[in-house]
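Before I ask anything, here is the structure I am working with.
A single protein chain has been omitted from the complex, and every remaining protein chain is retained in its original position.
Take a look at chain A:
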Amino acid sequence: MEEAIIIEKGVIILIVFAITMLFAMYCTLAERKIAAWIQDRRGPNRAGPGGIFQPLADGLKLFSKEEFMPNTPNTFLFVLGPTISMTMALMTSAVIPWGDSLEIGGRTVLLQATDINVAMLYVFAVLSVSVYGIMIGGWASNNKYSLMSAMRVASQMISYEIAMGLSIIAVIMMSSSMSLRDIAASQHEMHWNIFYQPLAFFIFLVCSFAETNRTPFDLAECEQELIGGYHTEYSSMRMGFFLFAEYAAMFISSTLLAVLFLGAYNYPGMTWAAENWGTNVANGIGIGVLFIKICFFLFLYMWVRWTIPRFRYDQLMNLGWKTLIPLAIINIIITAVVILLNQ
């Protein structure tokens, strides 16, 4: 039995890792394609049919480039930066429920690497550590622009984490559990959290944009002012790792958004499907539904990037501290009152 669990979890972890990597890879292509379409262009279409081999070509190019190391006293930290970014981006996926459960050979397989009861805390802990990747990388670069960008990222991420955490408290209050599986299960059929907590969803969405350093909050990269910011001095695959980590983080935060607010793997008619076609089929469809939701959020990220211009630094801080945090607190109070009244 012990071995069976190890194999089962190992397979799930491998699949999740592969899917995250694949999504991050193809996000780069999707981003370029969507950018092109929004700007009335065609986008990359030379590598393979419709350009589907473009990410491979980009990866190959990055691998074959010269590794340049700036004149910095902190070579260890310089290498550590992208490593932390990448690791932390991938670590969050451990607690995400990718589907309900499947019956395979008389065993009930939970489609999740691990179901811990403090999953939300774990997610926030990992998110908080991921800021170090950029900070260390930017600081070790020994470059004014990189340092500036690192400072910006640090303050931006710390400020938005507060609003993010506060917004999610309302959701935790409703499901009375911090386990992502319980939160997902509490949204069965169409009882999605977005209908009960639209304000929390909105705050969480805005904070996700800030946490992943995406436009309109991409002050960290800021090509025009900071020449790429924290990855100015990076080249070759280390630079690729930073960019890759950004896309992996984007995928994971899309997944979190889908799991927390858009009902995870739940879809209307799930119980009907389970009764008529069997649980395995119903839950299999659920996995597909979750991925459709994830793709929607990924598209939203890209769509917003090519629509909204970058915020100014003081606007960013004002929005975080003076708008989102008070709104999140008000939302908690309202939720608490409604829950108490319904008891």
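By our rule, a contact is a pair of C-beta atoms (placed from the backbone, for glycine too) under 8 Å apart; a residue touches a chain by one contact, two chains touch by 3 or more; residues count from 1.
Just so it is clear, contacts and distances are computed from a predicted model.
Considering only "NADH-quinone oxidoreductase subunit I", "Aliphatic sulfonates import ATP-binding protein SsuB 1", "Thiazole biosynthesis adenylyltransferase ThiF" or "LemA family protein", the record for the omitted chain gives "NADH-quinone oxidoreductase subunit I", by its UniProt protein name. Set against the missing chain, the residues A:Ala18, A:Ile308 or A:Val337 yield one that touches it, A:Ile308. The hidden chain makes contact, of the residues A:Arg41, A:Lys61, A:Arg107 or A:Lys144, with A:Arg41.
Considering the complete assembly, chain A touches the hidden chain via residues 34, 37-42, 45, 303-304, 306-308.
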